[in-house]
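Worksheet for the structure shown next.
The complex appears here without one of its protein chains, the remainder shown in place.
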Amino acid sequence: MSQQKRSLAVDLGGLVLPTPVLIAAGCAGTGRELVGLVELRRVGGIVTRTITVDARPGAAPPRIAESPSGIVWRTGLANPGIDAFIATELPTWIKAGPPLVVSIGGGTLEEYVRLTGALQGQPGVHAVEIDLSGPDDELQRPMLGAHVDRVSEIVGAVARMSLVPVFAKVPGGLDVVPIALAAARAGASCLTLTGSPPAFVLDATSRTAVPGPATGWLSGPAVKPLMLRALIDVARALPRMPLLASGGIATAADAIDALLAGASAVQVGVAAMIDPTAPVTIARGIVEELQRRSLISPMQLRGLAIAAPPEARPS
Amino acid sequence: MSQQKRSLAVDLGGLVLPTPVLIAAGCAGTGRELVGLVELRRVGGIVTRTITVDARPGAAPPRIAESPSGIVWRTGLANPGIDAFIATELPTWIKAGPPLVVSIGGGTLEEYVRLTGALQGQPGVHAVEIDLSGPDDELQRPMLGAHVDRVSEIVGAVARMSLVPVFAKVPGGLDVVPIALAAARAGASCLTLTGSPPAFVLDATSRTAVPGPATGWLSGPAVKPLMLRALIDVARALPRMPLLASGGIATAADAIDALLAGASAVQVGVAAMIDPTAPVTIARGIVEELQRRSLISPMQLRGLAIAAPPEARPS
Amino acid sequence: MKRVRAEILSTRTLGAYRSLTLVAPELAERARPGQFVAVAMPTDRDFILRRHLTIHQSSRRGGWAGTLEFVVDPTAGPGTAWLSELRAHELLDTIGPLGKPFAYPKRLTNCLLVGEGRSVAGLYFLAQELLARGKRVDMVIGGATMEAVFKPIEAKRLSQLVTVMTDDGTLGERGSIIEALPEAVQRCGAEVVYAAGRPAVLRAVATLCRTRKIPAQVAVEERMGCGYGLCGTCAVPMALKDGSGWDHARACVDGPVFNPARILWDRWPAAAAGADPNPDGVRGAS
Partner (left out) sequence: MKRVRAEILSTRTLGAYRSLTLVAPELAERARPGQFVAVAMPTDRDFILRRHLTIHQSSRRGGWAGTLEFVVDPTAGPGTAWLSELRAHELLDTIGPLGKPFAYPKRLTNCLLVGEGRSVAGLYFLAQELLARGKRVDMVIGGATMEAVFKPIEAKRLSQLVTVMTDDGTLGERGSIIEALPEAVQRCGAEVVYAAGRPAVLRAVATLCRTRKIPAQVAVEERMGCGYGLCGTCAVPMALKDGSGWDHARACVDGPVFNPARILWDRWPAAAAGADPNPDGVRGAS
């Protein structure tokens, strides 16, 4: 009889989760809505929508449009602000059950520091995920996380302060490695790969600027190959860094691809919006894959597809 | 009776094309294959696959895999080298008929200069498109076109030498505007937006590294919202620069979206591979849209969706 | 709210529309007028979100007990086109009933129901429930053409007075339901107005009812990513109840039925003056 039992548990830089399938930031509601739609104790973890220092009403509607195998969305980080979040939403989340990761976002170093400070010592907050996709209000750049200098500064400040593990959500892009290296060196316990890429779509019926072209971010299956590429590139550059895949994961096969490409766990966004049981179905599919391969932990799948020596950069 | 007749002709920085629908680089064969598959005289133009100084056998197979509403490909710029191209392929292309744009690529400034020199004065070459997606052999960077310094240098050198209009194919990414500005200032007559983003996909059946994970580039409908976003961002920054849309255009509606978002013309890649008549069908659909709107030229559609004042950057 | 794999009992064409009736006792039992269901699309398509469909009928008793009916415009897009081609016995992954329903008036009696195209479908369910509560029902309905007016005979059966408007005058009067509103409110002695549909119609109802001091409820159809409160994409700008400012409500869980007096129409681009979400005339069959 084997001493070692099969377990889905994974370690993300100090945070141990019961399964490697989380719900991604902005796709899990406010703590109340998932009850009854999915067995919450079987969900590996929840990332909240991004919380900012002050309340934000968010973007005007429409906030969503479809594109081929994807959606373009812009919520404008609608959220009640950190104080209201801690007072009202956090308790609901804690009651809901799964390990909670609070996503924080801002446009200045000070805002990140204040957010981290406010969450300091809050029970039930298992980790902090830093959303780096917003504009940089200090340096007047369109995206904070596109620049090594600011990523180092902000991730560094949050990581030094935080008592819980810090996940840095690295924006996608042509080459994520320098940003990923900066976040890792600054002290992130885990990297979430990747933030959604900027996108635009015209209304399918009117094809005009009425009610307004949807400038936003692309999510869903369409981005899966971009996410996987970011994953293998970073996994090769940082073989020991825990990586969290986010982008286009809808099925167990997608999740297994991400693990094989170097992820320790995955986040499910749009797929959970469409089917709230997806995180549980995917976790079950990973168990089946482990059985099929006679493995006992998802960590054993990690990076198998890139174990081979790196190929030459394609051109 | 109106003096002005409806015409699909468009002007791309000095090059007048009969229709605003070209076939994108790498998706039109070697000059011979399209004969019989599409009425070539109704195709707005052809961009050749990227030609390098020396012959390249290209990447090992498999070179293609599917992803949700897209494909991941890597040809490794297989091509016979510029001399063989001029000797054998160019005459075939000229016989085929449509205006020809030769795509050139390399890893050093010298290579781009030699390629431009070799094409100098070759009859039948209507424009040159600079592929900037390859690695930078001089500065040892993974992608030449991701950096303003090199884009300025290379586009500048080619534009100064070339007797025909120069199109710069700008890589996609988090923010294409700085690169686009650099290419425009360096003398490009037109910008092609965008090069395909780097991608990776595992084999759907084996999910292993056998026969080898497909590291490559993402093309097809999946990338359309990324292309449209690059287009509006650049169209707002450079309102008078002719822009050529490339990425995910498969139908007349897609092409019209691109024109409304600021393009002067579009390139069709994967869609032409699947349906070689697509460039003609799309051009016909544009005519119908012009009729419906009582317009006489596709140039009148240009940028209509972004005529409204720029929205605040979403976050 | 339940999630079921519901079998299609029957389908039929109704003018420009297609109706689907599902066997879904768990949903039918709970469904109330104004609520909707969210139906999953097949997994191999290039459109991925659930489609949201207003409940047209939900039978708790009688021969149709345990069934639930919705109506789609087959020309709207790929999702409704797919739904329109389904046949009896196929299964639909359905979540519902979703959202807050219309509230019934306690004291007031005269109810005017306003909508156009397929948006009327949910109002007929409401009319039945109002009639069962002894209320008087009148209607203003419309569409681009005769075919686009949803079940005009049913409207007649359910109401005292019906005003029908079509863009081309092929049924009822020529014109939009917005134009017909003031007179209808007057004629019916409307004490409560219920409306469903595009923002321009709802805004017209809101303006009129504010002027005439008539309470109203409107069901919005803002675009939704999920339908059950997860994604925050279904935003409708609303004045806060305590008067302290404004925020976006979520149409799926806070609505789709709202008090129009609280909606901030100028912050809702689709409802802004002159905005027509279907400038290309597609409203025709919607």
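We just call them A, B and C in the order they show up, numbering each chain from 1.
The criterion applied here is as follows: a residue touches a chain if its C-beta (ideal position, glycine included) is under 8 Å from a C-beta of that chain, and two chains touch if they have at least 3 such contacts.
What you are looking at is a predicted structure, and each value in this text was computed from that prediction instead of being measured.
When you scan B:Ile82, B:Met273, B:Leu290 or B:Ile306 for touch with the missing chain, the hit is B:Met273.
Screening B:Ser7, B:Thr30, B:Ser152 or B:Ser297 against the full complex identifies B:Thr30 as the residue touching the chain left out. Of the listed positions B:Leu15, B:Val43, B:Ala65 or B:Ile130, the one in contact with the omitted chain in the full complex is B:Ala65.
Among B:Gly156, B:Gly220 or B:Pro298, only B:Gly220 touches the chain that is left out of the view. Within subunit C, the residues in touch with the undisplayed chain are 44-47, 78, 82.
The omitted chain makes contact with subunit B at the following residues, 26-30, 32-34, 36-37, 49, 55, 57-66, 68-71, 73, 75, 78, 203-208, 210-212, 220-221, 270, 272-277.
To be clear about the criterion, only the chains that are shown with their structure count from here on.
With centres computed as the average of Cα coordinates, no chain lies farther from subunit A than C. Here the chain at the heart of the structure, going by C-alpha means, is A. Subunit B and subunit C have CA centres that are 45 Å apart.
Multi-chain contact residues of subunit A, defined as those touching 2 or more other chains: 59, 68-70, 204, 207-208, 212, 220-221.
Under the contact definition stated at the top, the residues of subunit C that touch 2 or more other chains are 46.
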